[in-house]
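Of the protein chains in this complex, one is absent; all others appear in place.
Up next is chain A:
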Amino acid sequence: MSIDRPTTDPSQRPAHERPLLEINGLSVDFRLETSVVHAVRDVSLHVRAGETLAVVGESGSGKTATALSVPRLNPSPPCVYASGEILFDGRDLLALSERELGRIRGRDIAMVFQDPMTCLDPLQRVGAQVAEVLRHHTGMSRAEARDAALDALDEVGIPDPALRYRQYPHELSGGLRQRVMIATALVGRPRLLIADEPTTALDVTVQSQILDLLVTLQDKHGMAVVLITHDLAVVAETADRVAVMNQGKVVETGDVLDVFDRPADDYTRKLLAATPRLEAV
(Lines give C-alpha, C1' and ligand atoms only; values in the text may rest on other atoms or scores of the structure.)
Protein backbone atom coordinates (compact mmCIF):
# COMPACT_ATOMS: atom_id res chain seq x y z
CA MET A 1 0.00 0.00 0.00
CA SER A 2 1.12 3.52 -0.58
CA ILE A 3 2.24 5.55 2.33
CA ASP A 4 1.14 9.11 2.65
CA ARG A 5 4.39 10.94 3.02
CA PRO A 6 4.63 14.38 4.51
CA THR A 7 6.13 16.96 2.19
CA THR A 8 8.92 18.37 4.27
CA ASP A 9 10.96 17.07 7.14
CA PRO A 10 8.69 14.49 8.78
CA SER A 11 9.73 15.56 12.25
CA GLN A 12 8.09 18.94 11.64
CA ARG A 13 4.88 17.56 10.22
CA PRO A 14 3.25 14.79 12.19
CA ALA A 15 1.56 12.18 10.03
CA HIS A 16 -1.75 12.63 11.82
CA GLU A 17 -1.93 16.32 10.88
CA ARG A 18 -5.31 17.08 9.42
CA PRO A 19 -5.26 17.99 5.71
CA LEU A 20 -5.79 21.66 4.90
CA LEU A 21 -8.19 20.72 2.15
CA GLU A 22 -10.28 17.60 2.19
CA ILE A 23 -12.73 16.77 -0.57
CA ASN A 24 -15.08 13.93 0.33
CA GLY A 25 -17.38 12.19 -2.13
CA LEU A 26 -17.80 15.24 -4.34
CA SER A 27 -20.15 14.93 -7.30
CA VAL A 28 -20.69 17.84 -9.66
CA ASP A 29 -23.34 17.86 -12.36
CA PHE A 30 -23.85 20.25 -15.22
CA ARG A 31 -27.60 20.36 -15.83
CA LEU A 32 -27.97 21.37 -19.44
CA GLU A 33 -31.23 21.95 -21.27
CA THR A 34 -31.54 18.48 -22.66
CA SER A 35 -29.08 16.45 -20.62
CA VAL A 36 -27.10 16.18 -17.43
CA VAL A 37 -23.33 15.86 -17.55
CA HIS A 38 -21.84 14.15 -14.51
CA ALA A 39 -18.54 16.02 -14.64
CA VAL A 40 -17.25 14.94 -11.24
CA ARG A 41 -18.27 11.58 -9.78
CA ASP A 42 -17.69 10.80 -6.15
CA VAL A 43 -14.23 12.36 -5.94
CA SER A 44 -12.27 12.35 -2.69
CA LEU A 45 -8.94 14.16 -2.41
CA HIS A 46 -6.88 15.84 0.26
CA VAL A 47 -3.91 18.20 0.47
CA ARG A 48 -1.82 19.08 3.48
CA ALA A 49 -0.12 22.40 4.14
CA GLY A 50 3.09 22.71 2.17
CA GLU A 51 2.16 19.84 -0.09
CA THR A 52 1.57 19.77 -3.85
CA LEU A 53 -1.19 17.56 -5.14
CA ALA A 54 -1.28 17.22 -8.91
CA VAL A 55 -4.61 16.39 -10.49
CA VAL A 56 -3.84 14.97 -13.90
CA GLY A 57 -6.12 13.95 -16.71
CA GLU A 58 -7.09 14.57 -20.31
CA SER A 59 -9.67 17.01 -21.57
CA GLY A 60 -13.10 16.25 -20.17
CA SER A 61 -11.73 14.22 -17.26
CA GLY A 62 -13.29 16.56 -14.69
CA LYS A 63 -10.00 17.87 -13.30
CA THR A 64 -10.86 21.53 -13.78
CA ALA A 65 -14.46 21.09 -12.61
CA THR A 66 -13.11 19.48 -9.44
CA ALA A 67 -10.60 22.26 -8.82
CA LEU A 68 -13.09 25.03 -9.51
CA SER A 69 -15.50 23.47 -7.04
CA VAL A 70 -13.19 24.40 -4.17
CA PRO A 71 -13.73 28.14 -4.51
CA ARG A 72 -17.17 27.33 -5.99
CA LEU A 73 -16.30 28.99 -9.27
CA ASN A 74 -18.02 26.59 -11.65
CA PRO A 75 -20.67 28.56 -13.56
CA SER A 76 -23.92 27.93 -11.75
CA PRO A 77 -26.33 27.34 -13.42
CA PRO A 78 -25.73 24.92 -15.09
CA CYS A 79 -23.40 23.58 -12.38
CA VAL A 80 -24.92 21.82 -9.38
CA TYR A 81 -22.90 20.45 -6.46
CA ALA A 82 -24.89 17.24 -6.23
CA SER A 83 -23.22 15.68 -3.22
CA GLY A 84 -20.15 15.61 -1.04
CA GLU A 85 -18.26 18.10 1.07
CA ILE A 86 -15.21 20.29 0.62
CA LEU A 87 -13.55 20.86 3.97
CA PHE A 88 -11.09 23.73 4.07
CA ASP A 89 -9.48 23.94 7.47
CA GLY A 90 -12.46 22.00 8.81
CA ARG A 91 -15.20 24.20 7.31
CA ASP A 92 -17.41 22.89 4.51
CA LEU A 93 -17.04 25.40 1.68
CA LEU A 94 -20.13 24.05 -0.06
CA ALA A 95 -22.22 25.02 2.97
CA LEU A 96 -20.92 28.58 3.27
CA SER A 97 -22.88 31.60 2.15
CA GLU A 98 -21.56 33.49 -0.87
CA ARG A 99 -20.54 36.26 1.52
CA GLU A 100 -18.57 33.97 3.83
CA LEU A 101 -16.92 32.28 0.87
CA GLY A 102 -15.99 35.67 -0.54
CA ARG A 103 -13.79 36.26 2.47
CA ILE A 104 -11.89 33.04 1.84
CA ARG A 105 -11.69 33.19 -1.91
CA GLY A 106 -8.73 35.18 -3.16
CA ARG A 107 -7.27 35.44 0.34
CA ASP A 108 -6.99 31.98 1.89
CA ILE A 109 -7.55 30.23 -1.42
CA ALA A 110 -6.03 31.77 -4.54
CA MET A 111 -6.05 30.71 -8.14
CA VAL A 112 -3.81 30.86 -11.19
CA PHE A 113 -5.22 29.96 -14.58
CA GLN A 114 -3.82 28.88 -17.91
CA ASP A 115 -4.31 32.02 -19.89
CA PRO A 116 -3.24 35.17 -18.07
CA MET A 117 -4.57 37.36 -20.86
CA THR A 118 -8.15 36.39 -20.11
CA CYS A 119 -7.70 36.75 -16.35
CA LEU A 120 -6.07 40.14 -16.23
CA ASP A 121 -8.18 43.20 -16.96
CA PRO A 122 -6.84 44.59 -20.24
CA LEU A 123 -7.86 48.14 -19.28
CA GLN A 124 -6.12 48.25 -15.91
CA ARG A 125 -2.44 48.69 -15.21
CA VAL A 126 -1.00 45.46 -13.87
CA GLY A 127 0.20 46.99 -10.62
CA ALA A 128 -3.26 48.24 -9.80
CA GLN A 129 -4.61 44.72 -10.31
CA VAL A 130 -2.17 43.30 -7.79
CA ALA A 131 -2.85 46.12 -5.34
CA GLU A 132 -6.62 45.67 -5.69
CA VAL A 133 -6.41 42.23 -4.10
CA LEU A 134 -4.72 43.69 -1.04
CA ARG A 135 -7.08 46.62 -0.77
CA HIS A 136 -10.03 44.28 -1.00
CA HIS A 137 -8.87 41.69 1.51
CA THR A 138 -6.76 43.60 3.99
CA GLY A 139 -8.11 47.13 3.90
CA MET A 140 -4.62 48.51 3.28
CA SER A 141 -4.32 52.12 2.28
CA ARG A 142 -3.58 52.96 -1.34
CA ALA A 143 0.07 53.69 -0.58
CA GLU A 144 0.58 50.55 1.52
CA ALA A 145 -1.04 48.40 -1.14
CA ARG A 146 1.13 49.98 -3.79
CA ASP A 147 4.32 49.19 -1.88
CA ALA A 148 3.19 45.64 -1.15
CA ALA A 149 2.23 45.13 -4.81
CA LEU A 150 5.65 46.34 -5.93
CA ASP A 151 7.24 43.86 -3.53
CA ALA A 152 4.98 41.13 -4.90
CA LEU A 153 6.03 41.89 -8.50
CA ASP A 154 9.63 41.82 -7.37
CA GLU A 155 9.15 38.52 -5.56
CA VAL A 156 7.87 36.76 -8.68
CA GLY A 157 11.00 37.84 -10.52
CA ILE A 158 9.64 40.63 -12.67
CA PRO A 159 12.54 42.86 -13.65
CA ASP A 160 12.06 46.59 -13.03
CA PRO A 161 8.80 46.24 -11.08
CA ALA A 162 8.26 50.01 -10.88
CA LEU A 163 8.10 50.20 -14.68
CA ARG A 164 5.95 47.08 -15.02
CA TYR A 165 3.59 48.32 -12.33
CA ARG A 166 2.45 51.09 -14.68
CA GLN A 167 2.10 48.91 -17.78
CA TYR A 168 -0.96 47.22 -19.23
CA PRO A 169 -1.20 43.44 -19.71
CA HIS A 170 -0.76 43.67 -23.50
CA GLU A 171 2.65 45.27 -23.00
CA LEU A 172 3.92 42.15 -21.22
CA SER A 173 5.09 38.85 -22.67
CA GLY A 174 3.17 35.66 -21.83
CA GLY A 175 5.74 34.68 -19.21
CA LEU A 176 5.62 38.08 -17.51
CA ARG A 177 1.82 38.04 -17.55
CA GLN A 178 1.82 34.66 -15.86
CA ARG A 179 4.18 36.09 -13.24
CA VAL A 180 1.76 38.96 -12.66
CA MET A 181 -1.04 36.40 -12.23
CA ILE A 182 1.05 34.53 -9.69
CA ALA A 183 1.85 37.79 -7.89
CA THR A 184 -1.87 38.60 -7.78
CA ALA A 185 -2.62 35.15 -6.41
CA LEU A 186 0.12 35.14 -3.79
CA VAL A 187 0.03 38.72 -2.59
CA GLY A 188 -2.67 37.87 -0.05
CA ARG A 189 -0.49 35.02 1.30
CA PRO A 190 -3.00 32.27 0.56
CA ARG A 191 -2.81 28.96 2.38
CA LEU A 192 -3.97 27.09 -0.69
CA LEU A 193 -3.08 27.84 -4.31
CA ILE A 194 -5.06 26.24 -7.09
CA ALA A 195 -3.09 26.38 -10.33
CA ASP A 196 -5.04 25.26 -13.39
CA GLU A 197 -2.61 24.44 -16.21
CA PRO A 198 -0.42 27.38 -15.20
CA THR A 199 2.28 26.73 -17.80
CA THR A 200 0.39 25.12 -20.66
CA ALA A 201 0.27 28.28 -22.78
CA LEU A 202 3.96 29.03 -22.28
CA ASP A 203 7.11 28.15 -24.18
CA VAL A 204 9.16 25.38 -22.65
CA THR A 205 11.95 27.63 -21.33
CA VAL A 206 9.38 29.98 -19.81
CA GLN A 207 7.45 27.03 -18.40
CA SER A 208 10.61 25.90 -16.70
CA GLN A 209 11.09 29.33 -15.09
CA ILE A 210 7.46 29.50 -13.92
CA LEU A 211 7.63 26.00 -12.41
CA ASP A 212 10.84 26.99 -10.62
CA LEU A 213 9.10 30.08 -9.34
CA LEU A 214 6.07 28.15 -8.07
CA VAL A 215 8.26 25.60 -6.31
CA THR A 216 10.41 28.32 -4.73
CA LEU A 217 7.46 30.37 -3.53
CA GLN A 218 5.74 27.31 -2.15
CA ASP A 219 8.82 26.35 -0.16
CA LYS A 220 9.14 29.93 1.07
CA HIS A 221 5.52 30.40 2.14
CA GLY A 222 4.55 26.83 2.95
CA MET A 223 1.24 26.94 1.10
CA ALA A 224 -0.57 23.90 -0.22
CA VAL A 225 -0.83 23.67 -4.00
CA VAL A 226 -3.37 21.87 -6.14
CA LEU A 227 -1.85 21.71 -9.60
CA ILE A 228 -4.18 20.84 -12.46
CA THR A 229 -2.32 19.58 -15.50
CA HIS A 230 -2.49 17.25 -18.46
CA ASP A 231 1.28 16.79 -18.47
CA LEU A 232 2.69 13.92 -16.43
CA ALA A 233 6.20 15.31 -16.82
CA VAL A 234 5.09 18.48 -15.04
CA VAL A 235 3.63 16.24 -12.33
CA ALA A 236 6.92 14.38 -11.99
CA GLU A 237 8.77 17.66 -11.66
CA THR A 238 6.61 19.38 -9.09
CA ALA A 239 4.13 17.22 -7.21
CA ASP A 240 4.30 15.27 -3.97
CA ARG A 241 1.15 13.32 -4.61
CA VAL A 242 -0.90 12.78 -7.73
CA ALA A 243 -4.53 12.00 -8.47
CA VAL A 244 -5.26 10.65 -11.93
CA MET A 245 -8.71 11.49 -13.23
CA ASN A 246 -10.64 9.93 -16.07
CA GLN A 247 -14.28 10.51 -16.96
CA GLY A 248 -15.04 12.39 -13.78
CA LYS A 249 -13.52 9.84 -11.42
CA VAL A 250 -10.24 9.59 -9.58
CA VAL A 251 -8.88 6.32 -10.92
CA GLU A 252 -5.69 6.36 -8.91
CA THR A 253 -4.11 8.48 -6.23
CA GLY A 254 -0.91 8.24 -4.29
CA ASP A 255 2.62 9.39 -3.78
CA VAL A 256 4.22 10.49 -7.06
CA LEU A 257 7.01 7.96 -6.77
CA ASP A 258 4.60 5.09 -6.12
CA VAL A 259 2.25 6.03 -8.94
CA PHE A 260 5.08 6.48 -11.44
CA ASP A 261 6.93 3.35 -10.32
CA ARG A 262 3.93 1.07 -9.95
CA PRO A 263 0.84 2.51 -11.61
CA ALA A 264 -2.06 0.43 -10.37
CA ASP A 265 -4.67 1.56 -12.87
CA ASP A 266 -4.81 0.74 -16.58
CA TYR A 267 -5.59 4.30 -17.52
CA THR A 268 -2.59 5.62 -15.58
CA ARG A 269 -0.39 3.10 -17.35
CA LYS A 270 -1.80 4.18 -20.69
CA LEU A 271 -1.16 7.86 -19.95
CA LEU A 272 2.39 7.16 -18.84
CA ALA A 273 3.04 5.09 -21.94
CA ALA A 274 1.59 7.74 -24.26
CA THR A 275 3.65 10.60 -22.82
CA PRO A 276 6.59 11.24 -25.13
CA ARG A 277 9.97 11.13 -23.42
CA LEU A 278 13.10 13.03 -24.25
CA GLU A 279 15.25 9.99 -23.61
CA ALA A 280 14.75 6.37 -24.50
CA VAL A 281 13.54 4.36 -21.53
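Criterion: a contact is a pair of C-beta atoms (placed from the backbone, for glycine too) under 8 Å apart; a residue touches a chain by one contact, two chains touch by 3 or more; residues count from 1.
The rule is simple: contacts and distances are computed from a predicted model.
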Protein name, per the UniProt record, of whichever chain is missing from view ("Nitrate/nitrite transport system permease protein", "ATP-binding cassette domain-containing protein", "Glycosyltransferase" or "Succinate dehydrogenase / fumarate reductase iron-sulfur subunit"): "ATP-binding cassette domain-containing protein"
Touching residue (missing chain; options A:R99, A:H170 or A:R277): A:R277
Touch list for chain A against the chain that is not drawn: 1, 3-10, 15, 58-59, 174, 203-208, 211-212, 215, 230-234, 236-240, 255-257, 260, 270-279
